[in-house]
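Excluded from the complex is one protein chain; the other protein chains are retained at their positions.
After this line comes chain A, so read on.
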Amino acid sequence: MSTDSSEQVLDYPLRAPTAVDPPEEWAKLRQGCPVAHIRLPSGDKAMLITRYDDVRQVLSDPRFTRNLAEEGAARITTNEGGSVFENKDAAELSGGEQHEKWRRFIMRWFTVKRISAMQQSIETMAHQLIDKMIAKGPPADLVSDLAFPLPVWVIAEILGIAVDDRDKLAHWSNSMLTMTQFTQEEVDKAQMEFVHYLMGHIAKKRAEPGDDLLSDLIRAADQGEQINEKILLMTAQGILVAGHETTSNMIGKMMGMLLSDRRRWEQLVAEPSLVRSAVEEVLRFDANAGFGLPRFISEEIELSGTKVPSRSTIICSMAAANRDEKAFERADEMVLNRSPNPHLTFGAGAHSCVGQALARTELQTVLSVLLRRLPSLDLAVAPSELPRREGLLVGGIEKVLVRW
């Protein structure tokens, strides 16, 4: 059996009917075409996988990395400089021993212990932002008032960046994650400004180390670890790109999902102890999760009975896998107390998201604080009117207008 018999090539990303519903193709692909041929925005061909077991297998396989700087790998975007996945410098760190070492180092800042120690400060930030939103009065946009600034504030704290510079960070982050929304010139400009800023920031930390991730890396370099300026820059940039827009969008989508059927919100108001499992369920249920994770297949593998040749590019759709009926009962329903919930939103295996404990804590904290402060919260627009955030690698909702 081979999918080659179906000559159809789908344009990717697939179009979803609304900002919260899945593309119609997912169920059909999982059923009948688990390894589907797709055309990326660059025009290059790749394959899309949508079944839970296949996605989990590919993501967990240490042989395959997301490094699309390899010769023969598909390019994702039309921008010549490429997306975050084609960055040759980042690629150097994405495989093998060096990646392992670097990850272990970064991990120190993202353990549950570290993140729990930050929880209070995240809660204070949430209160500050919600205070301001309440003072302005309804209707308010949860995205610009809360979801967008909060994660960048948190990252600024981890990187030891001054409070006054947080907004600049947010702007650069937004520009660098582009698919087609910004011109290459705009992306390059943001990238240059950001690198310039970071070099200054790193110099400051060298002169006056503090209690932050970059100072830690600098201290390790002083003790003989092979951490050069380039690695410091890439680390800071990587953490911003990986942790800002993704979490911001997820906060917006979480609130969109919970308020679009207000019974969900009411259930949480009545039973706040469900916050943890509810956050996992919104992570699983998110149909607007964006692009998925690419993998360059360096050796032939078999997936659902289909041979995938060496040197292919596969796009893993974790969001489609998260709706797989074979892995989740009532997969198309939001079940706020679902347990266990082994969704693949943060990936799987050695490359699974380093910041997942932080992301979870931010989502849980924002949700708990909103439940306490604004139990009467409601959407100020019809759910079908929630505007999708276009053109970025990470899917989101542009605006979540609410009243209370």
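Operating definition for what follows: a residue touches a chain if its C-beta (ideal position, glycine included) is under 8 Å from a C-beta of that chain, and two chains touch if they have at least 3 such contacts; residues count from 1.
The criterion applied here is as follows: contacts and distances are computed from a predicted model.
J.: Per UniProt, what's the omitted chain called: "Ferredoxin", "Beta-propeller domain-containing protein", "NADH dehydrogenase subunit L" or "Hemin transport system permease protein HmuU"?
T.: This omitted chain is identified in its UniProt record as "Ferredoxin".
J.: Just one of A:F110, A:W265 or A:F291 touches the chain that is missing; which is it?
T.: Reading the full complex, the residue touching the unseen chain is A:F110.
J.: In the complete complex, the non-displayed chain touches which residues of chain A?
T.: Contact residues on chain A toward the absent chain are 60, 103-105, 107-108, 110-113, 115, 276, 280, 339-342, 346-354, 356-357, 360.
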